[in-house]
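My questions will all concern the structure given below.
Missing here is one protein chain; the remaining ones are kept as they sit in the complex.
Then we have chain A:
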Amino acid sequence: MAQLSADNHGLRLVVRYTVLGLIALIFVFPLVFMLMSSLKPDAQLLSDTRSLRAFLPVGDISLDNYFDAFRRAPVGLFIFNSVIVTGVTVVLTLFICSAAAFAFVFVDWRGRDLVLTLILATLIVPFETIAIPLLLIASKLPWLGFDGLTYGWLNSYQVQIIPFVADGLTIFLFVQYFKDLPGELIEAARVEGASWWQVYRRVVIPLAGPVLATAAILKFLVMYNQYLWPLMVVQEERYRPVMVGLQYFFQLNRAWGEIMAYLSLITVPVLAFYLFLQRAFIASIASTGVKG
């Protein structure tokens, strides 16, 4: 009997892992195809789709597509733009939203509840429903820069950054987290004569590591993958981020190998970052689910 149930157990394990593995294949095959195709010349790339060779690094393998992609478009510039826009937005968001949440949770001020309610109400407004009027507003806003006072934010970094540095979800995440911190700690610091800035900087922020990571990861994903907004507000190459830069590869003669190389180039760093910080990524998404 013992022997039989052990076999049974073993068999069930095999079935479970097989099911899990087959599902994993469904999720991973397009990405494997992308990586492998980026290494192949166009003719082979197309003919390989008829067999499993599409998913294997076989045949005429080289990095030529990558070099060609850099020759075809200012790929380095696009990556630089995306890094600037994403990086600056993440840093500003963490600062502005954590400060706001600090004020909502720890400071007692007139208008607090009303402002917080309004901010949380924006969660039901999808970005897509305000994108068009926002385009009109962005085309008219003043900006004080190196060229003095100018009007219209189209084709700039700030138009890709500033509208996104304060958002309801990030503030909500900070508020939820701060509520669980011991309020007596903050009051004690105040009683001892610490300024509000010192309390924020030396007491609360050092305790906020997990929520800072969560907010940073979510914002990073949203900003790096943004498409609709930069498509509308950035026509000049100088400010183009990677997702909009893709258009270069669809003009004139279309080279699939180069497209695959470009896609790999802009995706692999994110995937590597994700696999490296996998637990934190998944915890970030899970924490957005607490709001039910």
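As a convention for this text, a contact is a pair of C-beta atoms (placed from the backbone, for glycine too) under 8 Å apart; a residue touches a chain by one contact, two chains touch by 3 or more; residues count from 1.
Throughout what follows, contacts and distances are computed from a predicted model.
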Seminar exercise, completed: Omitted chain per UniProt, picking from "Cell division protein FtsW", "Chromate resistance efflux protein ChrA", "Cytochrome b" or "ABC transporter permease subunit", is "ABC transporter permease subunit"
For this session: Using the definition of touch stated at the top, determine which of A:58, A:83 or A:162 touches the missing chain.
Result: A:162
Problem set entry | Option touching the unshown chain, where A:39, A:90 or A:171 are the choices | A:171
Exercise. For chain A, which residues touch the unseen chain?
Worked result: 13, 16-17, 19-21, 23-24, 26-31, 33-34, 46-47, 49-51, 54, 96-97, 99-100, 102-104, 106-112, 115, 118-119, 122, 124-137, 139, 162-168, 171, 183, 186-187, 190-191, 196, 200, 221, 224-225, 227-228, 231-232, 243, 246, 256, 259, 263, 266-267, 270-271, 274-275, 278, 281-282, 285-292
